[in-house]
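Note that one protein chain is taken out, while the other chains of the complex remain in position.
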């Protein structure tokens, strides 16, 4: 059932990004979301919240009202209401307004306001408006292509962390901070990824030798995901380049961000469209 | 001497991964192992172990019993019993059940339960069931190809760590935490790998200058293993691609995860088989 | 209006780098800047400043005098005085001398001396004198080519940090150091980049699990910028190589630092010039 009249018009504005009004709406929405995110951040800072408490409370409800109206409008004008409500963004939109209302009934629910931060995910939506999406696609495809290799890599790393963690638990004993195997595994992960907080550190000579071995292993396997992603990215970028063909002289090999053919000066077709076609076709 | 009758049947189930029963057995085994690994982890957490001590004690013996039966069955149906018992997995299987029995005789042997964690290594076996193995092979081969370069790299790094460690020992003196040269080398390794626990840090101006130099060197040589693995991976991935040849039109160059020929649409042979053939042939 | 007489001569010395006098001036300037930078560093070390206070005070004014004369001369002989004064280096040059004079009027302004450190940026100017610039160009172009992908990457990372930071704020509570969401975001950035100071660390089991997840994510996305820059650099370096063409036999493919044609021994044109031409043309 295609939409008609006002619902269709609203749908184009709220869900669409192709019409000027749709773009405008999305830009305003993103800024509103960023402002509400900033508000949640500031509310959590005690020294500031104590000072501007009144103002923050009012702003809080202004944003809640705005997002409630937006949520109801989205339900009103969605092509398939059910699928919107249960979609990822539909749930996020609901979660963003629910905590404020819950806080009226239950005290302590104000902590749930943090959930509103999930709305920053909508930033990815706005990317559709600009050509940056093309690059996001490239990154995403590369990671997707390498997904299985990355999984094998993570499985190996977790097994390594379990074994090194257990070893440290036996060697260092609870009194040196390695109070349980899960905590030792936490230590192993923090070490092998080269984060190294230093909240739990080996104190015996043998434990330090194992730690040194763990860091050296971490150092060498950090190369693996980098190598994987680089290799996939290089392949994807070469692919991208071959796709980018001039409609006039039909020569390919243009840079991803070229706008005019470097051989004949003809305006190149948007690489964007090619992607869309490839994804749908 | 080829196996016959029940032994052959059992062998196919326990050691094989080709028959449905064999796959089924392996999947159950992996889940049992993961459950027993989880148990060992939880037993080490004092607050939980104090609460569920009884239950954990029973589960402990259930797993021991299961693994004992499995171990005996493996010995019973192995093609070459001697070689199984002394194989890597044979020893791991024995080590996984021994501690429980030893704990009956000696107190304190319960620490050895940690050895059971080695059984997580069997996870790599299960990978045979799925196509993920192909990618594990690729990673393994790349690391193997780069093994000598990685060795030269590690040798250089250790020499660097010894020299920087000794320098720090002389500069910072024991009272600042650098109590011995081995400990200073431990500091150098933790620094050069950019882990940086912060349990031992330079406190004199000169020591901090050396630390800064060490971190900068660590920063630049982190590039070497990454570069090595990336270059090898890129080569291996190109190799993989050339191997992937269509049986119908015999054109190669398909992506590793293509299932159909991109030129004629014919179903491509499983790349999996090619590997197997290469490894055995 | 082209410059004439003394102004033209001075302009060539002070702004130019092509004449021997111009090069000479720039080299002296860089050493003077480095000396003044060293002075600012030493003045900030209390134990040294207390000892050499007198000397430092005199040197301070010597450098201020020198830089004042240089600044006035630059204004005097600039082709377009207005555009020099408001250019990046013009403002930096003014900022480098202003604090000393302000310190005469206001106490406390001596802190502003730190601004003089910005003058180290002039180091990049001196690079023009040597062939190193060519490589700086290559690095710069590669980063510029990858700018949009890097932006998308940073946007994703910030969204991740906000979400993980907020999660930690709720899980760990203020008493464990996560006193506000902005501070938790600071923790998330420090963790995801694998810096890991250890000033704020999770203390609950659940918090440590989230921290482990954060470090693992950080570990895998560290691969993305590396992959991007590597792929761009490889492309740029291949491009560089094709540009480097012999004027005699007109065969290309020479290494970036070749000075003679590898086919006929003819002196190759400076790659430097090609760059200049490309940038202006």
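Per-chain numbering from 1; labels A, B and C assigned in written order.
Quick note on the criterion: contacts are C-beta pairs under 8 Å (C-beta built on N, C-alpha and C of every residue); 3 or more make two chains touch, one makes a residue touch a chain.
On a predicted model such as this, the values are computed, not experimentally measured, just so you know.
> List the residues of chain A that touch the chain left out of this view.
Within chain A, the residues touching the omitted chain are 194-198, 226, 230.
> List the residues of chain C that touch the chain left out of this view.
37, 40-41, 44-46, 111, 114, 117-118, 120-121, 123-124, 127, 131-132, 135-136, 138-139, 142-143, 150, 154, 157, 182-183, 185-186, 189-190, 193-199, 222, 225-226, 228-230, 232-234, 237, 257
> List every residue of chain B that touches the chain not included in the displayed model.
145, 148-149, 151-153, 155-156, 159, 162-163, 166-167, 169-170, 174, 179-182, 185, 191, 194-198, 201, 205, 208-209, 211-212, 215-216, 218-220, 222-224, 226-228, 230-231, 234-235
Here is the rule we go by: only the chains that are shown with their structure count from here on.
> Of the chains present, which has its C-alpha mean closest to the combined C-alpha mean?
Looking at where each chain's C-alpha mean falls, the closest to the middle is A.
> Between chain B and chain C, how many degrees of rotation does a Cα superposition need? Round to steps of 5.
180
> What is the distance in Å between the mean C-alpha positions of chain A and chain B?
30
> Where does chain C touch two or more other chains at once, residue-wise?
194-198, 226, 230, in rising order.
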